[in-house]
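Left out: one protein chain. Kept in place: all the others.
Here the chain labels run A and B in written order, and each chain numbers its own residues starting at 1.
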Amino acid sequence: MRTQEAGVDSTPGARRSDKGVGAALQRKEDKRHLFGRGQFTCDLRFPNLHDVAFLRSPIAHGRIVRIDVPEAVRKQVILAADLKGAQAIRAVTDAPGFKAADYPLLAFDKVLFVGQPIALCIGRTRAEAEDIAQQIEVEFEELPAVVDMLAALEPSSPLLHDSWGDNLYLAREFEAGDIEQAREAATVVIEREYRLNRQAGVPMEGRAALAFWDERLDELVFYNSTQMPHQVRYALSLHLDLEERQIHVIAPDVGGGFGIKNIVYPEEIAVAAVARHLRYPLRWIEDRREHLLSSIHCRDTLYNVKAYADVNGRVLGLDVEVRVDAGAYATWPNGPNMELGMAIKNVPGPYRISAYRARGWTVATNKSPIGPYRGVARPGACFCIERTIDEIARAVGREPHKVRMENMVTPDLMPYRSVTSMLYDNGDYPQSVEKAVDLLDLPAVRERQARGEPDGRLIGIGFASYTEQTAHGCGEWITRGVPIIPGYESATARLLSDGSLHLLVGIQSHGQGLETTLAQVAHQELGIDFDRISVRHGDSSLCPFGMGTFASRSMVMSGGAVAKACRILKGRIQAVAAQMLQCAPNEVEVRNDRAFGPNGDVSLREVGQVAYVRQEGLPRDGSPTLDVNATYSPAIDTGVFCYSTHGVVVAVDPDTGYVEILDYAVVEDCGTIVNPLIVDGQIVGGVAQGIGNALYEEIPYDEHGQPLATTLADYLLPGSTEVPEIKIAHMCTPAEHTEYGMKGMGEGGAISPPAAIANAVRDALAGLGAELCETPITPRRVLQAIHIAENRNGVSGGES
Amino acid sequence: MSSIELSVNGKSVRTTVDPRESIGAFVRDELNLTATHLACEHGVCGACTILIDGAPVRGCITFAATVDGQKVQTLEDFEDEPLMNLIRSCFSEAHGLQCGFCTPGMLLIARDMILRGAAGTSDEIRHGLSGNICRCTGYAGIVKAIQLAAERARAAGLAAQPA
Partner (left out) sequence: MKPAPFSYSRAETLDDAFRIFAAADGEAKYLAGGQTLGPMLNLRLTQPDALIDIARVAELRRAEERPSSIVLGAAVRHAEIEDGLVPDASNGLMRRTARGLAYRAVRNRGTLGGSLAHADPVAEWPNVLTALNAVILLRSIDGMRSVPIREFLIGYLTTGLEPGEILVGVEIPRPARSQRAGISKLCRKAGEFAHSLAVTVIQDSQPARCVLGCAASTPILLTRVGALVASVSAWNADMRSDIRAALEEDLREAGVEPDPFEARTHAATVSRSIMEALSA
């Protein structure tokens, strides 16, 4: 393991530069957005553009008996039967016992959730398309809705997918070590049920698709607000009876994704399927209600844990049951099962746990399908283990952070094979806890707590740690049984005739600032002026193949590819410059937009001129082009682990149940940082979403399967008054297996907040004997917990 | 259809509109001013913020027909304004934007707060910003940017002192 606090300079191949790796540069992306000149899909203008509105199911479960479309609008309405050459979405996974839950582009026989698309309506404006949708009448034979995932598994439950015989997508088991022995040896047993309720992702720009047939190129042009344009091209070819050469996917500016746009949706394929036969461009711009109804949802997971510990709080074993309410259908590409697999894998967290048993079930219900939202399963897994660690600490009468540290994997054990076979590469987990304790000044908080608040509120402090697998390769994805196995990312580095540089990459940037950070990497390698580098992404025809931006992978994977391509390009530059400078290529040094030989130097512009338009000056051997494509995957495919401890101080109002965050600290280690501004921005943004998860965001369903949060007046997103200032401290343990020592860090911020905040609330309410085991921690839930504790303790609803 | 005559970014516009068309949709679709984004269309998120007679309003729930005769300004009207350029540079400096979708609304509300002298403390800024949702940044960069911009604008005589 490399030493703590190691900087970029200690990493081979890296050198200090004010524009390279490690520089807090302002972003290249900013200007267009600050002038309102971003080009999101909804901002694109084409002549004769038509708008789509979907008629959606108003009921959760039923058979479609009849669809009446008025004759006057029949031509503007597309029903399932009108979709020629288009397939229902099928996500086939390798999971044993896999059951298909094909997701029709438009429902034709049954509807399985409120919001499921039934008809695609075309208007000259969106308003007109909605008018048409409103004129269609659908007669349903309503079936009882399956809403509760526990009831869904009862033999008497109605079925979503008739051929299955039950409502179970998948059951999974995992066991390592001797859980019975742990149970027998335990002096402390903690048993809890934790629930993370259903949420949505809600990027500011919803889903969007704009499609037309380009007659000249004989191809479908598909603008799509997506995180993965190349995978979309593949998906369209699978579902549309088109060859990939005939599909051009462009992700223009994308207004946030967070995993929601890592799915190819029925609405999107339906728009493409219809537009390819039209003579005008067709677009669908999702509205907010559609988003809350029918974009993927997330979390909705129930954990039942039994933890066994010794008298000091050392965890001897964990026995966990996980149930995931995955909604009605399998989404493309990864289907419904990833959440469960990752939950089981991640519950043990950053701890040394030798006995672990997990059983899990992924359940089908009449709700929108779930999918991968920032953190994927780990906010729940973290909640499960971190709440439990705190309960163990309480049971043995110790400060939770001490119990936490003592159970953690220590640096001397790295690399460490976790009980679920993940390979934690390096880092000092306990130190992250210690630093978070310092940042919040735990003794001062304890003192304040003991003193009491003049307004009667109760102070609490809580911590939660995680270690997050990032930038993993094929091996890891194969274990998930998913149909798409990402391994590499690719990049093209192209020096142009004037010495400026194009980087073409297969990932997609939608807020992460990769147009900036990838240019920093190229500057690091080639010394080319940062302002003379353009990054191009999000275009399946322009850019080399890449999987896209998800799983906290793009900076490591695409950054690695850019570094590699630039190094090869540098060799080509050296070869051309050597010819010009009459020296050996290895004598040429490339920096500051110039190539230096022993007896002189030339500008990269001059090198570019030779390579493109004065080719008589090229060396006779070797490739003459300054155009390099390279692929990259880290030296190991088990991922590099970014870890972090979050700490939070809250004030809980026992009269109202309101929780205010008084202080919040993040200590994290993502290895080498490419751009500190962007890393901190990702952390704070993640924490804000985690606060939403912890305190605000929820889509409840009533007993008929009607979602009760379909506007932003009901689905509460954290605003500027709900997110506090966040203190951030960095540790830096460079990864040993990636370029520069980078680790992924895009999702991490969102993992710990629910657990840390719940622990803090628990701490605040400890005196009342109340605890919170469910997110979001609403005022109602807080008061209910207090109410239950009071009844248990025989206290009447007294004054506080 | 309703006939309207209004000033948009200093230009006079005379046309007819469908009464149900919001002013946000009108500037985007009829005038191709796409800085203004529609993100919730029910008055919660603030991405559609535009100025009517100088005051920020929700572009998504204000019908174009109702602002007949009034002065409409979108972010595009502030290309050369010193105050807005100052705010822009602070947003970039403080990393006050990520995906950029909410940014035009944020800039207009920030400018209004600074001009009204309502951008003093960080608490005050957070209160003023609470009607504009950003899903990416967690607001830290935005709050810092506005604080910086307010200080610099006051120093440069471009803004009111705090109330």
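One rule holds in what follows: a contact is a pair of C-beta atoms (placed from the backbone, for glycine too) under 8 Å apart; a residue touches a chain by one contact, two chains touch by 3 or more.
Please read all numbers here as calculations on a predicted model, not as lab measurements.
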Among B:Leu6, B:Ala35 or B:Val57, which one is in touch with the chain left out?
B:Val57
Quick one: which of A:Gly349, A:Gly719 or A:Pro753 touches the chain that's been left out?
A:Gly719
Write down which of A:Asp43, A:Glu219 or A:Asp287 is the residue touching the left-out chain.
A:Asp287
Residue numbers in chain A that touch the chain omitted from display:
125-127, 130-131, 134, 287-289, 653, 655-658, 696, 711, 713, 716, 718-719, 721-722, 778-780, 783-784, 787, 797, 799
Contact set of chain B toward the excluded chain (per top definition)
2, 18-20, 22, 25, 41-43, 46, 49, 52, 55-58, 60-63, 65-66, 68, 109, 112, 127-128, 130-132
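Keep this in mind: only the chains that are shown with their structure count from here on.
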Chain A-touching residues of chain B, taken from the complex the two chains share
18, 20-21, 28-29, 32-42, 44-45, 47, 74-76, 79, 88, 91-93, 95, 97-104, 107, 122, 125-127, 129-143
Along chain A, where are the residues that touch chain B in the complex?
26-27, 29-38, 40, 42-43, 45, 125, 127, 202-206, 253-256, 258, 287-288, 510-513, 677-678, 680-681, 684-689, 711-713, 717, 719-721, 723, 725-726, 749
